[in-house]
Every structure is written in C-alpha cells, then in structure tokens.
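Before we start, here is the structure in question, set down as structure tokens.
Note that this complex is displayed minus one protein chain, with the remaining chains in position.
Chain lettering (A, B, C, D and E) follows the sequence in which the chains are written, and residue indices restart at 1 in each chain.
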Amino acid sequence: MFRHQKELQFEVKVEKPDPLLAKQIQEVLGGQFGEMSVMMQYLFQGWNCRGEEKYKDLLMDIGTEEIGHVEMLCSLISQLLDGASPDDQQKIAQDPMMNAIMGGINPQHLIVSGLGATPKDSNGVPWNAGYIIASGNLLADFRANLNAESQGRLQVARLYHMTKDEGVRTVFRKMLARDRYHQYQWMAAIKELEEKKGFVVPASFAPEDELEAQPHAYELWSLSEGTASKNGPWAQGAAPDGTGEFVFLDNPAPMGQVPNPPVPPTTLHHEIDVDKKL
Amino acid sequence: MFRHQKELQFEVKVEKPDPLLAKQIQEVLGGQFGEMSVMMQYLFQGWNCRGEEKYKDLLMDIGTEEIGHVEMLCSLISQLLDGASPDDQQKIAQDPMMNAIMGGINPQHLIVSGLGATPKDSNGVPWNAGYIIASGNLLADFRANLNAESQGRLQVARLYHMTKDEGVRTVFRKMLARDRYHQYQWMAAIKELEEKKGFVVPASFAPEDELEAQPHAYELWSLSEGTASKNGPWAQGAAPDGTGEFVFLDNPAPMGQVPNPPVPPTTLHHEIDVDKKL
Amino acid sequence: MFRHQKELQFEVKVEKPDPLLAKQIQEVLGGQFGEMSVMMQYLFQGWNCRGEEKYKDLLMDIGTEEIGHVEMLCSLISQLLDGASPDDQQKIAQDPMMNAIMGGINPQHLIVSGLGATPKDSNGVPWNAGYIIASGNLLADFRANLNAESQGRLQVARLYHMTKDEGVRTVFRKMLARDRYHQYQWMAAIKELEEKKGFVVPASFAPEDELEAQPHAYELWSLSEGTASKNGPWAQGAAPDGTGEFVFLDNPAPMGQVPNPPVPPTTLHHEIDVDKKL
Amino acid sequence: MFRHQKELQFEVKVEKPDPLLAKQIQEVLGGQFGEMSVMMQYLFQGWNCRGEEKYKDLLMDIGTEEIGHVEMLCSLISQLLDGASPDDQQKIAQDPMMNAIMGGINPQHLIVSGLGATPKDSNGVPWNAGYIIASGNLLADFRANLNAESQGRLQVARLYHMTKDEGVRTVFRKMLARDRYHQYQWMAAIKELEEKKGFVVPASFAPEDELEAQPHAYELWSLSEGTASKNGPWAQGAAPDGTGEFVFLDNPAPMGQVPNPPVPPTTLHHEIDVDKKL
Amino acid sequence: MFRHQKELQFEVKVEKPDPLLAKQIQEVLGGQFGEMSVMMQYLFQGWNCRGEEKYKDLLMDIGTEEIGHVEMLCSLISQLLDGASPDDQQKIAQDPMMNAIMGGINPQHLIVSGLGATPKDSNGVPWNAGYIIASGNLLADFRANLNAESQGRLQVARLYHMTKDEGVRTVFRKMLARDRYHQYQWMAAIKELEEKKGFVVPASFAPEDELEAQPHAYELWSLSEGTASKNGPWAQGAAPDGTGEFVFLDNPAPMGQVPNPPVPPTTLHHEIDVDKKL
Partner (left out) sequence: MFRHQKELQFEVKVEKPDPLLAKQIQEVLGGQFGEMSVMMQYLFQGWNCRGEEKYKDLLMDIGTEEIGHVEMLCSLISQLLDGASPDDQQKIAQDPMMNAIMGGINPQHLIVSGLGATPKDSNGVPWNAGYIIASGNLLADFRANLNAESQGRLQVARLYHMTKDEGVRTVFRKMLARDRYHQYQWMAAIKELEEKKGFVVPASFAPEDELEAQPHAYELWSLSEGTASKNGPWAQGAAPDGTGEFVFLDNPAPMGQVPNPPVPPTTLHHEIDVDKKL
C-alpha cells in the first residue's frame, strides 16, 4: 500500500515559462526512457519479486521514489506552460515573429490537458507498457535497469544544454545526480549477482547444457566487410567466465540448409503450382 | 549494402509440427526482446555510429547476423505449422479432444499468414520500434544490448523446457550459445569503454557539473517500509568510481515545496474559482 | 445498412487557409475524444445493443450523425490546407520569416495525404480502437458517452479561441451546440436508467452480494497527507442510494498481508537462492 | 513524494492456482479500464490540478490507493500462476486432456514474466496512456472517472462469476465495494460541481456564445430509420438546464453544401485533370 | 451526411453459437484487412477527393456499403456468442473437456463487451488508423484498394473452410462475392487511370525528370544468391510503358561511399574520441 506526501521530493521553480521546452521535456517524462518507464519497471519488478527480500525492498524503495519523479516533472512542465493560452495562439497566427516563438508548441498542451503535462513523449506518442520489463530474473532485470538509467541520464544531460533557465537546470542537476546514484546502485547489485551466479543470463542454463552448440558461444561471425571488429577484447582472449577462447571467423560460411517448405493445403488458397520448382 | 545467401546460418529441422509451440516461439521472433528487436537495434546503432570504426564494424557484423536469425526463426515456425489447415480447425470444432490440442493456435497463422511466421509476439501484438534504442552514446547502447541479449537468452531457455522436440531444441541450443557469445561480447566492450570513459553515462557530465546536487548521487532514499535494502553494496562503502560514499537515508523527508500552480486563463475553460483555496 | 447524401450536415466555408490550424484541428477529428471516437463508440454500442429498442435507435441516430461530423471536419481541414504545396516548404526553408509561419505544419498533410485530413490526432498519432467502449451495459456506456461529449466540447471550446477565422468559428459553434445537445441527451438517458436500475453500475451486483466487504463501499481512505478531501459530500452523509453513511478514514492501516510468493520451478531460470530470505 | 508500506491493502489468498483465470484477470489490471488506468488517470489529474485544494487532495487520496490496487492484483495473479512451469507445457503438449486445461494460458506468463503479472490486458496488449485523460476541467474529468469506475466494476462483476475460488472472490468483493464507493464519490463531486457551474461542459462557453447555432443544441436528428428514439426524455420537454425545449427532427435535411475542394498544386502529384467534373 | 436503415444488407442467421469461431472472425472485422479498414479507407479517400466526381461518388458508394459490412459482422459475431456466460467459464474450469471446447475463447467477449463484437483483430489487438491510406493520388489509392480487397477476400476464403455452419457460410459467400466485385471494380478503375495517366505512380514525375538516375529504373539488382529471379518478365524485355529495357545485374557492386559522419558537438555527450579511427 502507498501513501502520498504533499511536498515534492526536490524544489521546482522555473525562471520563466517556455512552452517549447515544456514540449521537449515530455521526452523524459513519458518517453521510452522517461520517468514513467522506470517507475512502472521498478514497481512491477518489485511486485513480482519472489524471494530475495533485500532486492525486493530496494526495488520498492526506488520504484516509489520514481512515482515522485513523475510528479516533479509534471510540476516542472506545468510551470513552463504557465500563462500560455489559446488566445496567444490566435495572436501568433497573426504575427509571424510570434509564430517563430510558439509555432512548435505541443497543441495538446493547450487543447487536451489545459497546461498540464501529458503521459506522452516529446512528439506526443502515448507511453505504453511495451517499454518495460519484469522478467523474474534479477540479473537480467538489473541490466535492464542500468540501461534505463544510462539512457535516461544521457537524455537529461542533453536537455540540460537546451536551456539557460537556472530553475530548470537546478531540477535537472538533481535528476542527473539521482540517475548517477541509480547507475551506481544497479552496477553494485549486478556485480554482487554476477559473483554469486555467474556472468551469463541465465547461468542455470550452463555452457555444458548447450551440448554440441557450445563452440558457437565464442565466435565472432564477421558478416560485415572489413576486420576492424577483430581489434577488441570480444574477438581474442578468454571469455569473461573463462569457459573458452574467443575466435574471429572471417568470411564464415553458413551451416544450414536452403529452406524448402512444402506446399500447404489447398484450403489456404496459396495457389502455388504443385510442380513449383523452377 | 547487403547481400543474401540462400542457406540458413544453422540447420533447422523439427521432428514434427506443433502449432501451439509455433505460437509460443513468436515471442522470441517478434516480441519485445525477440530477434527483430536485436536486428533493428544493432543495425540502427551501426548506421548512426559516428567515429570508432571497430565498434561500428562490430555492430554491423552482429546486426547482419541477426537478420539471419529472424530468417531462421521464420523457417522454424513454418515447419511447426506445416500441414495445419482451415479444415483441421473445422474438424476440431466438432471434436472436443482435437479442440484440446488445437484450440490455442494463433488464428492469424491460418487466416493472415497462411502458415508463415508473423512479425508479432506470442500474443499477436505487432513488433514496434518503441522496443529499440540507438542513442549515439556507445556505453549507454552497449548496456541496452547486454540487457537485450540477457532477456532474449532467458526467454529461449524457458522455451527450451516447453518442448521435447529434439529438432527445435537443437536450434534453441544454437541460439542459446550465440546469445551467450553476444553477452560476452557486450560485457567486454562495456568494460573497455568504462575503463576509458568512466562508469557513469554520460561521463562527460561529471560529478562536479552537478554542483550542489552532488550529494544526492550517493543516497539511497528508503521510501519503502523496512530496511532490508540497507544490506547491499549499494547502501554502504564507496561508489564504483570512488567519487563518494554511499548513505542510507531512513525515513527521508521531502526537500521540495507543495506545488501550487496558478489558475490558468479563462479561455482554457477550467472553470476553477478564483478564490480557489478551501 | 447506410446511405450517403452529398451535402454536409452544416456549411463549411473558411475565410482563408491556415495549415497550422489544420494541424491543431486534427485533435477533434482523430484524437482520443475526436469525432472518430464518438462515431465508432456509438455505432458499436448500437450494433451490439440487445433489447431496449429506443436506446438502440438513439445510438444509431447519433452514431450516424457522427459519421457526418467526421466528414464535415475533413472538409474543414481540406479548406485550411488549400493552396499549400511542397514548393512553399522549399521557399520557407530559405526564408526565416516564412519558416516562422509554416515551420509547425504537419508534414504528413503534404507528404502523405496531399492536403487531406488524416485519421490521426494533432501530433500525428493514428486513431485506435483502444479509445472506445461498448460494454453491453447501457448505464455504463452512457456515462462513457457523457464523458466523451464533455471532453470533446471542452476541446472545441479551446480551439475556438485559437482562431479568429469566422468561417471556422461558425463550424465550431455548430459543433459546440451539437455537443451540448449530446450532453443533455446522455444526461437524460442516464437519469432515466438510474431511476429504473439504481445508481451503481452494475446494480445487479447489489450491496448485499458484496457480503463482508460492504463497509468498504462507504470509506474514503485518506492516503494523501492532509484532510482537505474531508470537506466534500463524498466524505460525510449518506451515499446517493441511501444504503450507508460515508466514513473518512484518516491515516488508515493496511488490512492485508506482506506478500511472500514461493520460489518458482528452476526451469523458469529465476536463479533465486532457496534460502532466499535475508 | 510517495511512500510504500509492505502490507497489501486487503488480504489476497487464493484457494488454488488457475493460470487461465490469471490470464483473464489481466483485463482488470492492464486493460482499458483496469487498475493501471484509474491509477494513472487520478494521479495525472491530481498532479495537474490547479486550485481547488479539496479536489486535488481527493484525487491524490484515491490515485495513491489505486497504486495499491495494481499491487494487490499483481499478488493475486502471481498466486494463480504459482507452480506453473515450462515443463508443464511440454507435458501438456503430449497429453490432449492437459492441453484442454492449459492450452489457453498466456504464453508470456511463462516466457516473459516468469509467473508474474504483466502490464497488459487479457489478450496481452500492452497498457498505453491513450486510455486516460486529465483535461484540467474537473467536471469533465470527474465524468471520465465515474465512467472508468462503472466500466471497471462491471468487468470485475463479470469475472466474479467466472470462478468459484473463494479466495479470488473475496478479493473481488473488496474491489466491487471500493468501486462502488468510487462511483458514489464521483457522483457526489459531479453533483456539487454541476450545481455550482452548470450541467454542460464547459459551462463557461455558454448557450448565448453559440449565437446562431443555439437551436441545434436541442434537436434530436433522427438519422436512423424509425422513431423509437422519440420516446425518451431526450426528445421532448425541457433541457436539464432549462435553456430550451427538445425537438425531434424526423427525416432532417442537411444544411450544408456539397463540398467541392479545388485541384491542388501539381507538385503534389495528384494527377487530377483540370476539367475534372464529369 | 449519412442515414441508417434498420435492415442488414444481407441476412445473417447462424445455425448455432460458436465462440471460438467468433474470435477468429474478428480478424475480418477489426484486423489489418478487415471491414473497418476498407470502410475507413474508402470514406477518407472519398472525403479527401478533389475533383473527378465519378471517382468520388464511387468511393462514397462503396465506403457507405462497408459501414454496413461492419454492422453485418457485428451481428454475425453476436449470434456466435449468444448464450455464452461467465458461469460457463467457471464450469469449464472444472471440466477438462469443456475447457477443450471453450479454453480458446476471447476473454474480452465476456468481460469487456458482454457478447458483442469488438473493434479488434482475432488476437484482440485494437484496430488503428495506421492500416489505411488516402494519399490524394487516385491511382496509388486504387492500388491500395485492390490490395485490401484481395487480402480481405483471401482471409474470408480461409475462414470459410474453418466452419461447417451453413448460416455462417452463407454470409461468407455474400462477402466473397462482394469482395470479388470490389476487386473487379478497382481493376477497372486502375486500368482506366493507367491508360489516361501512365503506369507509374506518380506519372507526373516522368522518367526524364529522374535525369542521370534513369537507367536504374530498369535494373534488377540480384542481391540474393542464385539467378532464379532472372527468369521472369521483370528481368528481360521492355518495361510496361516502353521507356526502357530491363537489365539483370548479377553480383552488382555498390556505387556509393563508405559513410563517415563527423563527430558531433560535445553537448550531445557521445563521448567519442576525437582521433576516432582505429
């Protein structure tokens, strides 16, 4: 069960409204790697967590914090939209220079939400649950989380340079710091799990279970012209878990057959000739 | 530019058709972490790569391989559907036991694709590009790739136990081995980049650039009851990059204001009273 | 079966083209609460209606009218796009001030539809059937309809202020009046049903069927700090149907257990330790 | 800012696993009118609320409660999935009768989430933010909320009859009671607002602002054959706000022109003949 | 403006309910090439049609007919669902053999629509406007229409064999005949336009406008191993419009450069080394 406190986690006070920036910031609210994504991803991972109390608690700590981040961004976006009105748009339509300033505004910020943030990305595409994962395998999911925090911090860093508003920048610095902590956190948790379980997900499907296919776990198939990719730690030396040595396959030949599926029943109306081969 | 060879990368020969399994395998073809996702993710990362030739070549090597994996799964699914026909469904409708066997078939495998694989997941939801990322930051993206290969291998491992068909299992073992290599590969590339650039994405937005917000980069806000989350390497000791010490905040207080946005212009028809406060 | 008359329901004659306004008006054509939504919602409710001839007829009357509203908006948008051309865009790219005027145009109005309306919202997101409902319970659905007409009229009212074009405004006034009628209509139908069946959907699952859970039907759980929500007719006095008295629960305690799901089978590759509790 | 308590709002204890029921219950978790929808709808309405403290507090109370309902359903679904495993599927594939029992299971409950709930509906379609609304107009939004609670309670009532599991039914009775309260609550809030502002959304666009279009606000256009729709309070008598009398238009004639848009510039490549009229 | 007649275009009378078939038939109602798609595609093409009265009238004739086809399929699906109830599902859950018969039912037909058709495909994916096109170029769009009618008739033909219900088959035969007419119709219209305008869309961008690129309009680039594709009328002889001779390019070499985009500004936080080349 959850409870809400009225105060925001951090203070949000923009210097002045900026509807274009409001549109851009929607990306880190309702985009693929916005706060809605980490909020829902951590909550679902926490709710579905079976066993491992300390991980479950960690997921619920941070998932709960992220609800507050969505809240904080809604507040930020509202402030950036403050004072905009349909009338402005009308005036803009009559003044080319005003159009220059406001032409790129998200129309839904006026028409649909009435100056509120929307659960959508910077192009107005609604958030959807296809962005998130809760697999029940903690190592897999912590890697998803580390990725989400990395992409998220990258996007906030880019947005940081898109404004000089010191109020907005102060909020972004808080988010950058929190995203930094969250990267540390998932790194630490990943390291702990990798040391306990092994590096490969899932470790419980072990190299020896792959039987005759094992050798393929160490091969770089060079299927793009050139051999620049040979010059990396993924193409030579031992695998991270010491189970084998990497091999660089230059110009590798396919090992399978030319597929040749049979002609289907006529009730499927393919209308393929029986003596189909050329 | 690309070229196609007729042979599959690995041989695909199922023991006998199994339309229910065909439906389930769609998940690793057209689902969130199916082969279509890694194919498109690596190709877009490769095409958009600026500089760093060896990484670009690596991305194109593996992106090109993944096109062949989608091809291989199409072949696998076709074989599992072989021989099914609309007439079967009709007979099934008249025989309860047959219904038991075929009732769960994906109707689109008959009606839409005529015994072919579809670019959709195991519930028939079409693949969409909201699943993938190509950010232009290699470390961020390699973390996305390691996650994708981890989730993908986990799903194939689960599917492995859902069939006894040795032909299908042979293909899965190939995929499990390749997914293992791809995990090694991104791990190795991540390690190289972390050593060169630092652990946090983006490293070029450094701790000191966060100014007054820096301390927040080391705090675990315990917002879920209980302190089990305290017992982990993310709550005590030094951060991975040695820039600070972790702090566990039990029962942390919010640091922001109670948000109180102004009443908007009347042309937005909010119909909020001017003396709005209770 | 349906028939089409060539004339529009109301006259549509804009004063002058305005491609930016055309983009904005897409919201009330193909957005969540646009005319496509009410058209499809009423038609599906009507087609699926079982019994209650007068309601079915009403739904078909208004559903059929709404097809004509989509038609009318297509005409409006076409007129606002009239005369725009790819060449304009090219000239704009060379003239900053022109860019100011036309930079925000929906590119698909040129590239995809060739100056026609599209079945999409003001940000270009395609209409989808997840916006609508036809549940088979008339009271539930009429509430959905009252909501749709309320949101729709609100959006048109906001758009009204975004233009001074008297031709556009005349069409909007027609739409505002019709949306007003449709709100009256669903209100009247809702009142009739509430009086016959009761206020709660579905009334046929009566308070007494809720057994031991009945008391929870009168409690406001105050889970957000502060007690401002206490000061409303939802927190004190009798429920609308007189079946109980409202109770304000300040600082309510959870009544359930701490969930503790068992460790799953190993074939799911969770890799959770058996002695999982910390 | 938010906080999490470990206990569920209500106790969840199913009698025995039932993966088919787990699939069906997904509808009221991640479907159009599932708990995710009311949770996100109330939170966004609360976050975007400007003025009117008691309404904002109410929205945050109930929005916060709904996060706990999603949590409760995740727990319920997990319990219904308990003990299922990939091996079961394999055995099922060899036993027609087992297939009868398990053939309809959601494959993602095994392959993707490893026995956890997913943020998707009963057919596996991911939740998306196109389901929700926060318009900034409280009356409009409370109508959306009353609709959501009506549809939601209807769906739970239908699900109630789909199982005899007394543990599941106990949870459903709690949800039915809470959904009943939430309907009362929005009814009460709607009544208060209608009395203060008027019945039509938005009231601030008044009948007289509709000018010459006013009469159309009282007309039922009978565009579906038959006159059954005449026999209702929407077709005769005074409008709810007493501003006019309803009129039933039998066989109404269109009032607009036959649209005749001009031929577009040739750079749009329409290839329409200049002397286009037949 | 539109009008509705109470009678269906054709009679719909199924022999007996069949919820599994109801689920399958959803494909041709709300799927990619279902009746909703042709309905919306023809209506939007008609509404956006500029000039060419006879084509516009034709589009409106058939678009209006298709609304009635959606209506007819709703009626068909309702009849196939008749008599199903939540109680049945409960009983099924206790009887393996019943499960065999009903396990594959679409849960939303019970929970969401209460035995009504839904605007979704056979897997429950909502219809969306990304399925349709109205480009403003009649030849392009008539080709889209011919494709839609071809795919649609193919799907109905496959469904035809999936049931022995003579009532359902009678409806399908009507649909098959209408789809046949609609194929004839678009073929005839396409032929007329091709003869007037030329075979290539858009003809107004003529071969000579392609300047130096013209020769590429006659080349088959054989990028898949093998030369089987050489044996067709697309690889030898004159192009349909006689403007050139086809050429088969075996093992064609790329004509472009190796792309080498510059390193972006540091504010994008790519963190690419300046001396990036290996």
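Things worth noting here:
Keep this in mind: a contact is a pair of C-beta atoms (placed from the backbone, for glycine too) under 8 Å apart; a residue touches a chain by one contact, two chains touch by 3 or more.
Worth saying up front: this structure is predicted, and the values here are computed from it rather than measured.
For the chain excluded from display, the touched partners among the shown chains of the whole complex are A, B, C, D, E.
Residue E:64 is the one among E:26, E:45 or E:64 that touches the chain missing from this view. When the omitted chain is restored, the residue from E:22, E:70 or E:140 that touches it is E:140.
Interface residues of chain C facing the missing partner chain: 1-6, 47, 50-54, 85-87, 89-90, 93-94, 96-97, 99-100, 103-108, 110-112, 114, 120, 123-126, 136-139, 197, 202-205. Interface residues of chain E facing the missing partner chain: 5-13, 32-33, 46, 53-58, 60-65, 68, 72, 75, 78-79, 82-83, 85-87, 110, 114-115, 125, 128, 130-131, 133, 135, 137, 139-140, 143-144, 146-147, 149-151, 153-154, 157, 160, 170, 173-174, 176-178, 180-181, 183-189, 191-192, 199-202, 204-205, 207, 209-224, 226-234, 239-241, 246, 254-259, 261-262, 264-265, 267-270. Chain D residues in contact with the hidden partner, per the touch definition given at the top, are 154, 157-158, 161, 228, 231, 267-269, 278.
FYI, only the chains that are shown with their structure count from here on.
Summarising the inter-chain layout, the chain whose CA centre lies farthest from the centre of chain A is E. The distance from the centre of chain B to the centre of chain C, with each centre set as the mean of the Cα atoms, comes to 32 Å. Rounded to whole angstrom units, the spacing between the C-alpha centres of chain B and chain E is 29.
Among the residues of chain B, those touching two or more other chains are numbered 5-6, 32, 53-54, 85-87, 96-97, 99-100, 103-104, 110, 114, 123-125, 137, 139, 154, 157-158, 160-161, 202, 204-205, 223-224, 226, 228, 231, 254, 256, 261-262, 264, 267-270, 278. Contact topology of the protein chains: fully connected, every pair of chains touching.
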